[in-house]
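Every protein chain except one is present and positioned as in the full complex.
After this line comes chain A, so read on.
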Amino acid sequence: MPNKIVLKIVYYGPAMSGKTTNLLQLHALLDPQRMGELMVMETRDDRTLFFDMLPIGFQQEQTLDIRLKLYTVPGQVEHDSTRKAVLSRADGVIFVADSQLNQQENNAVSFENLADNLHKVGLDIERIPLVVQFNKRDLSRIVEEKTLRERWSSSAWWPLVLSSALKGHGVIETFERLLERLYPAVNEAHGLSRHYGIDRSVFLERLTRCREDHHVR
């Protein structure tokens, strides 16, 4: 039996920021060795109710079986206990912020809620691999890059990834950035490079491999 590693990555963020859209795009763009069905659990008006989940992974000969389970949480404030349950035992977090000017307060509230819930499930926002994505860059009334730089450049989460999940821009890049930050912890825990010869670039390449007919980044 190959050694199985299961990693949990959670897309977090305020309601309607584009978490589910990120996952839909990954499902459409990625072409890893293994990809399961995309499970979407939402209400009739496209609001995530429990979570969305996409399993991807790769196997190496008969020695290693790596699985990534990509989850989204429901962003609506009232689903806090669900968010907390989905967040529990996460290995990495992608925070999807909404770039629209009128959504900045919601971003802040949600980020604080993330820190809170991480703490409640025994994780530390300062230590967990985390990437911040500012989505909906295709819209016009959005926070300027300059402002984002001022606000975030001194944080541990700089650089941010700017994206338009709707158009598929920046989605793979965000995911890739997370994998970069995730790799050291996984490598340390499971000896990826030592036992299996999987260094960071191999890890990234095998998990962010895209379909031939798509080259949007």
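Everything below uses one rule, namely that a contact is a pair of C-beta atoms (placed from the backbone, for glycine too) under 8 Å apart; a residue touches a chain by one contact, two chains touch by 3 or more; residues count from 1.
By definition in this document, contacts and distances are computed from a predicted model.
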| item | value |
| --- | --- |
| Undisplayed chain, where the name is taken from the UniProt record, one of "ABC transporter ATP-binding protein", "histidine kinase", "Aldehyde dehydrogenase" or "Molybdopterin-synthase adenylyltransferase MoeB" | "histidine kinase" |
| Listed residues A:9, A:24 or A:53, member touching the removed chain | A:53 |
| Touching residue (missing chain; options A:27, A:84 or A:181) | A:84 |
| Of A:2, A:36 or A:197, the one touching the omitted chain in the full complex | A:36 |
| Residues in chain A touching the chain absent from view | 6, 8, 34, 36-37, 39, 41, 49-51, 53, 55, 57, 67, 69, 81-82, 84-86, 88-89 |
